[in-house]
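The complex is shown incomplete by one protein chain, all other protein chains being positioned as in the whole.
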Amino acid sequence: MTLKISDLSYEERVQEGIENDFMRQAVASAQGRFRSGRETRAEEIGNWEDWRALGEEIRRHTLNNLDYYLEQLSDEVSKRGGHVFFAEKAEDANAYIQDIVKKKKAKKVVKSKSMVTEEIGLNQALEEVGADVVESDLGEWILQLDDDPPSHIVTPALHKNKEQIRETFAKKRGYTKSEKPEELALFAREQLREEFLSCDIGITGCNFAVAESGAITFVTNEGNARMVTTIPDTQITVMGMERIVPTWEELDILVSLLTRAAVGQKITSYVTAITGTRLAGETDGPEEFHLVIVDNGRSKILGTEFQSTLHCIRCAACINVCPVYRHIGGHAYNSIYPGPIGAVLSPLLDGYESHQELPYASTLCGACTEVCPVKIPLHELLILHRKKMVEEEKMSPKLEQLAMKGYAKWASNAAAYKMGAALARPALKPWIRQETIKKGPGPLKEWTVNRDFPAPAKETFRAWFKKRNKEAPHHDEDL
Amino acid sequence: MTKIYNRDAFLENIARHLGRKRQTKKVERPNWHVSPQHSVLRGLSQDELVDILEKQCQEIHTAFKRTNIENLPKTLHDVLSTYKTKSMVVANDSRLKRFGLIPLFNSLKDEINIHLWEEANGKKNQLIAEQADVGISFSEITLAESGTVTLFINKNHGRSISLMPKSYIALIPKSTLVPRLTQATERIHNQVKNGEQVPSCISFVTGPSNSADIEMNLIVGVHGPMHATYIVIEDA
């Protein structure tokens, strides 16, 4: 499993993120742009809530009948000359693809952006069989040259600035021009054009497969996915098994939601639908096409309370509104899927042990749930993770367990509550100065590192109310 | 012969997790509870849709021209001049003749290297497209809302034409305009339902290629064309 991207501890990763001023500024400004773009688009299209409801309904129906639609898809792809490989595990997918590379004696493989191939660690598998792998999405190419993992699922190099990119291009590819984004992009265009023209195999991900006709669609802006499905004679498409719609009519809805939620565009520059191999007389497109459908832990999520996680269409809207992500960046999540969706998905795919901090890396503010175009209740699923970790996995700290047992006793008995409330002030008395706690004990210690904490009031509300009721009804006593 | 590997085990496993037997009977799509897509830009005339397309072209960094069949050769010639075209690749479409473009191409032969997409050229087509300054093809369905041309790829209309040259010109018969993606996907869905063969590639193209991967700055022109022009033609 290559979901994880670092060996550092959670605390170290968070600290690294918080100290990375450039990254934080870049993420903050990107979030600002995403926010206004998404809002404008949502307003323009009319009843956005209806769109979301429809998106959710389509996703739920599709997942509940996933076996049927995958069967239909594979039949249709097969009818159009494509091979279909169902891969239960990452290793199965990689082995199948390695096999094709070996059979084709392929030297160069060019990829378009794909999260699922990151997830299964395909690049490494390809290198193992001697293939030269080139990422062709601009952001992914930058990261590949620098051997850096993605920090965002739509704009993977969000954490890098143009000076860093210029330096990478200079060091790795002999680039001599300025750090102007246009010049950097032009250089990438020229360099990658060569790669497209000389590659043996093109590998893509898949935004949505259309079951009724066997079409595989890509929603992109740069045109690299079109390149790798136009030039090489062999095309391999890797898709997460849930990335499917019943018919072209549902494709409309999900593409419309995706581009608006992801980048605030009415549509991206290219929405490309490829069906099977090229037809007789055509020169563009593959003569050999393989569709690899990946489970890799997804089926375990089906039929559980977490099933809606598989509704995800990878738009990153939840990431773009998340205030926690803004401060710590994508790498702190230590998963190729960062942000709220990553915090829900990573433990499901890869277990709690490796990702136990993620369900807690959220204030449960609900911003993610509010923007999700397919209505995944992300913050509720984070609470559900916490519940599983506490009640089933017994992973919560002993001290916390004790505290919560105490809480239950306190909150289920008014007399105990009343006593506890009245004792709060005397208990904290040693730390109170001018009605403020500047350096607190126990759990308050963490709070008071950077913030003051108020002292409990001299008299609880209920004590005051009781007194007030005993006296005149319209009594205006000071607290 | 194509092959499907590991399907039964894979799908049985899915069914098991869904808590039921494998779904073997045809699944009917439900009637979705809401359908907001149909009310977007509903009831507009073709001319009103053209106006919306024109406005959207500003957002997608695309030049917009409006012309009729009579003036099309001149309009196209002007655009080719703007792009300082030395070579171009054109989808070999019967509409070239209907829209009176063959005489224009003949008259431009000395200035511009004109390649019609030829099946016989095989892979050479790609190299021609790669070297061309301009690619030209017709839109089958044009989406006013997003400013999108829909290209149905076939042996006379290569994928490369709208992808590899520096600039791309879409010829848009006014009759191809529809409100949005909904009408295009509906048409394709009906083709599938009627058992018609769907093209090997359907490309929804919206302006030139772009990227925001460097510091979220919008860069127009990455792997695909760096410039785009839409020419809407009165064809009533």
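For reference, chains read A and B in written order, and residue numbers begin at 1 within each chain.
As a working rule, a residue touches a chain if its C-beta (ideal position, glycine included) is under 8 Å from a C-beta of that chain, and two chains touch if they have at least 3 such contacts.
Just so we're on the same page, contacts and distances are computed from a predicted model.
Undergrad: Given that one chain of this complex has been left out, which of "Lactate utilization protein A", "Sulfurtransferase complex subunit TusB", "ABC transporter ATP-binding protein" or "Iron complex transport system permease protein" is its protein name according to UniProt?
TA: "Lactate utilization protein A"
Undergrad: Counting the whole assembly, list the visible chains that the omitted chain makes contact with.
TA: Within the full complex, the chain not displayed touches A.
Undergrad: Using the definition of touch stated at the top, determine which of A:Gln15, A:Asn64, A:Gln98 or A:Ser354 touches the missing chain.
TA: Checking each option in A:Gln15, A:Asn64, A:Gln98 or A:Ser354, the one touching the absent chain turns out to be A:Gln15.
Undergrad: Sort through A:Val129, A:Leu145, A:Leu279 or A:Ala421 and give me the one touching the missing partner chain.
TA: Considering all chains, including the one not shown, the answer is A:Ala421.
Undergrad: Which of A:Leu54, A:Val271, A:Val324 or A:Leu345 touches the chain that is not shown?
TA: If we include the chain that is not displayed, A:Val324 is the one touching it.
Undergrad: Going by the touch rule given at the top, which residues of chain A touch the chain that is not shown?
TA: Here the touching residues of chain A are 11, 14-15, 18, 32, 35, 323-324, 327-328, 359-367, 369-370, 383, 385-391, 396, 400, 404-405, 407-408, 410-414, 417-418, 421, 424, 436, 443-444, 446-447, 449-454, 456-457, 459-462, 464-466, 469, 479.
The rule is simple: only the chains that are shown with their structure count from here on.
Undergrad: Averaging over Cα atoms per chain, report the distance between chain A and chain B in Å.
TA: That gives a centre separation of 30 Å.
Undergrad: Any idea which chain B residues touch chain A in the complex?
TA: Touching chain A: residues 2-7, 9-15, 17-19, 22-24, 26-27, 29-30, 32-37, 39-40, 56, 59-60, 119, 121-123, 125-126, 130, 143, 145-148, 153-155, 158-160, 163, 180-182, 184-186, 188-189, 192-193, 197-217, 219, 221-225 of chain B.
Undergrad: Using the touch definition up top, name the residues of chain A that touch chain B in the complex.
TA: Its residues touching chain B are 26, 29-30, 33, 45-47, 50-51, 53-54, 57-58, 61, 64-71, 74-75, 77-78, 80-88, 92, 96, 136-139, 142, 155-158, 161-162, 165, 181-182, 184-186, 188-189, 192-193, 196-197, 212-213, 215, 221-224, 226-227, 229-231, 241, 246-253, 255-256, 263, 266-285, 293, 295, 299-300, 302-303.
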